[in-house]
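Of the protein chains in this complex, all but one are displayed in their positions.
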Amino acid sequence: MEMPYCIPILTEQDIVTARQMGRKLAKDLGYGMIFQSRIATAISELARNIFLYADSGSVKINIIEKEGKVGLAVVAEDQGQGIRDIKKAMEDGYSTSGGLGAGLPGVKRLMDQFTIESQAGKGTRVEIVKWRD
Amino acid sequence: MEMPYCIPILTEQDIVTARQMGRKLAKDLGYGMIFQSRIATAISELARNIFLYADSGSVKINIIEKEGKVGLAVVAEDQGQGIRDIKKAMEDGYSTSGGLGAGLPGVKRLMDQFTIESQAGKGTRVEIVKWRD
Amino acid sequence: MQKENLLTQYQEILQAYLQEGGENQLYLGQQLSKWLLAGNVPPEEVIELHLGALSKKTEVSEEIRASFEMLTEIMIEYGNAIRENRSLRSRQKQMESEFEIAVAMQQTMLPDEVPDFPDLDIGVVHVPANQVSGDYYNFVQREDHAFSVAIADIVGKGMPAALCMSMIKFAMDSFDESSVKPGRMLHHLNRVVERNIDPSMFVTMLFGRYDTMRHRFRYAVAGHEPGFLFCARDEKFTDLEGKGLVLGMLPETCFSEKEVALESGDMLILMTDGVVERKIGTRYFQREDLLPYLHAEIGLSAQEMADRIYRRLLLLSNFELQDDYTMIIIHRL
Partner (left out) sequence: MQKENLLTQYQEILQAYLQEGGENQLYLGQQLSKWLLAGNVPPEEVIELHLGALSKKTEVSEEIRASFEMLTEIMIEYGNAIRENRSLRSRQKQMESEFEIAVAMQQTMLPDEVPDFPDLDIGVVHVPANQVSGDYYNFVQREDHAFSVAIADIVGKGMPAALCMSMIKFAMDSFDESSVKPGRMLHHLNRVVERNIDPSMFVTMLFGRYDTMRHRFRYAVAGHEPGFLFCARDEKFTDLEGKGLVLGMLPETCFSEKEVALESGDMLILMTDGVVERKIGTRYFQREDLLPYLHAEIGLSAQEMADRIYRRLLLLSNFELQDDYTMIIIHRL
């Protein structure tokens, strides 16, 4: 496994950098325009949550392989306040309310895999994977 | 008030004719592309319901005026079996089930006014109005 | 239909439209869009489809191609909304099936039949405005020569009203005195409702006991729409008066009892406010407006009379029921 790309998220420009990196890797892997955009969109949501609601955090992007399949894995991690009610944050309708965790159901539906861990006061970790068909 | 255009709906080609007539009148009235398409779409749904589920019926299109406003009114009438449960037919979700009355909630939302009358065994009458802003 | 197939179809329709134009192709396009939606093709893929089909037919400049990248970006968000639509629909389906079971359970709370006495004719119409009813009625017979009747309106709708109704039914069934006194019954029910229900919710009720020997109806009222007594001799309807606080307002409430006597041919008409509350055009129906409709059906059986009044009132308000509707007619033959 290669070393992942890691983008610390401190400013809004870092969100753009993370998007760009995701799009580039997706393109290198041979994803079409839509998948490039979807990955950029998903990274954008995760990075924006860090930018808006956590003091610091990072987005790591990695090319992964499993059982002959190639995919893109993204890990967004922060040391923010954490999401109090993950179940609620993953419900539809909540996503439009704004606030921490907004947009997560949309991200989940864009990807093949989605895992989230969050502890109040300790931070949040979201991992997403999109496999190449 | 002018005499309305009247298109009897017997074949699928009549649906197309009704759409075209609606689009043309909308264009004459100065509606933009989207409103032209929306009116054509709404007429299409109503005419298709007649074509699929009633032996005969017609679509009347009329330019109307009220309190200085100009609009397009469409009346779709048939002598079919009628819609048993209008309330149900106007609920979301039902619209995708196919069958008589499918698509009516969508038509209602596209228009400014929507009235429906239906009697079991006697037929259905839908009237829609779209005002020019 | 396969996605591949949809793609090919879109290409064909678009090419034909670019060649000849015409409403025909637009109509086919609309039909196709339903297949696309049903096939879970999100809008961002429609954009891609479109660009692909367009490129096969005509020259697409670099600039226009680039503009489609922006459009795709925008449409992904719209795609999220449409994907959410699917999950909202399935959640709604589940909730609705719960509602349906609740409705079925509610049905079992209503009495199966009306009391049967040789010199009484009883009719009932009970129609909920929505799936779940907030009106309730009940007949209880514990004595040979008397029965009790309750008619109630739960202020509040849907599921909470259904829960409240089941509570009232069982509180009524549990009242363990063989000869029920209406005032005492309301007193008992008031305590149950007050203790167990959200302060914002309350219940109006008329509860009465009909003595079939003496043909006297003794009743008490808790903020409920007054019924009518029809006097056959002078062909007049008078209000079944009675004052009392609605159930669930105060923990201790007293309900005074009234009594009326029925001669042969006389009738009791009990109802909920849903019978009266209707808008006709821009005008509101009044309680007095009801009288001609009642008069018009006298002479029929109690059930036929109740049915016809319901149908005529429904016609009047253009087949719309704004509130739950319940009417009970008790006719001394």
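When the chains are written out, they are named A, B and C in that same order, and each has its own residue count from 1.
Methods note: a residue touches a chain if its C-beta (ideal position, glycine included) is under 8 Å from a C-beta of that chain, and two chains touch if they have at least 3 such contacts.
What you see is a predicted model, and the numbers here were worked out from it, not measured in a lab.
Visitor: Kindly name the visible chains that come into contact with the excluded chain.
Guide: So, taking every chain into account, the missing one touches A, B, C.
Visitor: Going by the contact rule already stated, which one of C:L7, C:A102 or C:L314 would touch the omitted chain in the full complex?
Guide: Checking each option in C:L7, C:A102 or C:L314, the one touching the absent chain turns out to be C:A102.
Visitor: Using the definition of touch stated at the top, determine which of C:I64, C:C254, C:L291 or C:L333 touches the missing chain.
Guide: For the chain that is not drawn, the touching residue is C:I64.
Visitor: At which residues does subunit B meet the chain that is not included here?
Guide: These residues of subunit B touch the chain that is not shown: 32-34, 37-38, 40-41, 92-93, 95, 105-106, 109-110.
Visitor: Touching the hidden chain in the full complex, which residues of subunit C are there? Just list them.
Guide: 13-14, 17-18, 21, 25-26, 29-30, 32-34, 36-37, 43, 46-47, 50, 54, 57-61, 63-64, 66-67, 69-71, 73-78, 81-82, 84-85, 88-89, 91-92, 95, 98-99, 101-102, 104-105, 108-109, 156, 158-160, 162-164, 166-167, 169-171, 173-176, 192, 195-198, 201
Visitor: So that we can see where the missing chain sits, which residues of subunit A does it touch?
Guide: Counting over the whole complex, subunit A touches the hidden chain at residues 15-17, 19-20, 23, 37, 40-41, 44, 93, 96.
As a working rule, only the chains that are shown with their structure count from here on.
Visitor: Among the residues of subunit C, pick out those that touch two or more other chains and give their numbers.
Guide: Correct list: empty.
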